[in-house]
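Chains shown are a subset, placed as in the full complex.
Should a chain be cited, it is by its letter among A and B, assigned in written order, with residues numbered from 1 in that chain.
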Amino acid sequence: MFECKLNDAQLLRKVVECIRELIKEGRFEVSQNGLSLQGIDSSFVALIQLTLRASGFDSFHTDKPMLLGLQLEQFCKVLRCASLNDSITLQAQDPGDKLNITLQSKDDDRISNFVVRLIDIDAETFTIPSKTYNCVVKMPSSEFQRIVRELSGLSDTVGIEISQDGITFSSDSHQSSGKIQLKPSTLEDGQKVQVKAEKPITQFFALRYLLSVAKGCTISDSVVLMIANDIPLVCEYKVENLGNLRFYIAPKIEED
Amino acid sequence: MFECKLNDAQLLRKVVECIRELIKEGRFEVSQNGLSLQGIDSSFVALIQLTLRASGFDSFHTDKPMLLGLQLEQFCKVLRCASLNDSITLQAQDPGDKLNITLQSKDDDRISNFVVRLIDIDAETFTIPSKTYNCVVKMPSSEFQRIVRELSGLSDTVGIEISQDGITFSSDSHQSSGKIQLKPSTLEDGQKVQVKAEKPITQFFALRYLLSVAKGCTISDSVVLMIANDIPLVCEYKVENLGNLRFYIAPKIEED
């Protein structure tokens, strides 16, 4: 049997809502280490890697490794029933074909029980090679979302350039072009822009993936963007003390 | 001639907006006792009974009983012109074919006059038998709306069970099922759940009617739900010191 409890049901809701932007079905892996998920969008451009450590949950127990396949929209509908301060308990038998979800208010006067049917999801797990990214930017996630939305009016491709001077988002179309540059800040506070850039790199991405990924701003105040030549962009959101949600976005062939 | 005045025009707007969720034309009855309306939705599942006592108005006068038939969307358009703190005056001649509506700001620097054409509405008035409901719950109306909306994602039928343990809303579909239970609260304050249940009862209702009825949460902070075997559910909203708005919703044949 698998059972885990998290005191902040809303946090799990935000994570699943964000994943659902890119994939419809989620294959959650349960192990002694915690809960994880890997998924790839239907056009193979975006890979999602969610890692939630067992130690970050308020309780976490499983007899043996399990796979929980969930239709994510269905799962979200249940998670949206969570009030502020509700705790969430997930429970599944092995073998079994359903996930029990319990939402409980802090003072215990509202208890919701849901049962969601599990589905089989065929998928292989990729081993993501550990790469060194020589250009890394940490920036406010709300600013990331705002810039991506602003540029969405101008073109469907966004260039991201990271250099010592900061991070620059650019777009180009027949009628207009734009560049939005954020300079690195000397301040250490999380709301500012921190830049590490060994040498300047520019890569291009399909805007619609960035729009989906940018919805992670509900999960964390800041996002880390990592770029290197010939490998995918990484967008990482910290999921409080549980782990993180990473998006790997394949670059477009460079435009000039 | 009929003329009545209410210092809170917004209250009347909220009541009419809520009625309009289920019926398109409203037949208001004017008598010495006040203003009332009875209506039944086109599929004969929901019956609406509005009672506004003459004594609750700031002034109320009628020479003789009258019937005022109004196209409710038209009436709402006018009522939506009411600002916060506007008073409203309704006026009609008998015989006559129009309703005069005056909205007036508190300091009298904004006066709006509207004329809405009256229509003939054929309808018989039902005498609603006074029944004893052995299961009654008073709960926050916003919570009622929230639960109904949450379950709307899961199924189109909602089970309502009232017992000593509280009130439970449930839904069931092929893919998932859910139960949301509110426990009775020992607190007396109106935001908590009060339960009277002689013996547990469960009945099933079409969700879309509950969704319409739940919009009454704009009228009052709390709603009273009454269930008994083989008779309609009653949802009652108090309309301040004027009276109340009651919805009678026929149950669906029980599912198992």
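Quick notes
Simple rule for what comes next: contacts are C-beta pairs under 8 Å (C-beta built on N, C-alpha and C of every residue); 3 or more make two chains touch, one makes a residue touch a chain.
Everything quoted here is computed from the prediction, not taken from an experiment.
Each chain in view is the same protein; 2 are placed here, and the whole complex, as held in this structure file, contains 3 copies.
We adopt the following convention: only the chains that are shown with their structure count from here on.
Fitting chain A to chain B on CA positions gives a rotation angle of 120°, reported to the nearest 5. Chain A and chain B have CA centres that are 44 Å apart. Every residue of chain B that touches chain A in the complex is listed here, in rising order: 150, 153-154, 174-183, 185, 192-193.
Residues of chain A that touch chain B in their complex: 71, 74, 77-78, 80-81, 108-117.
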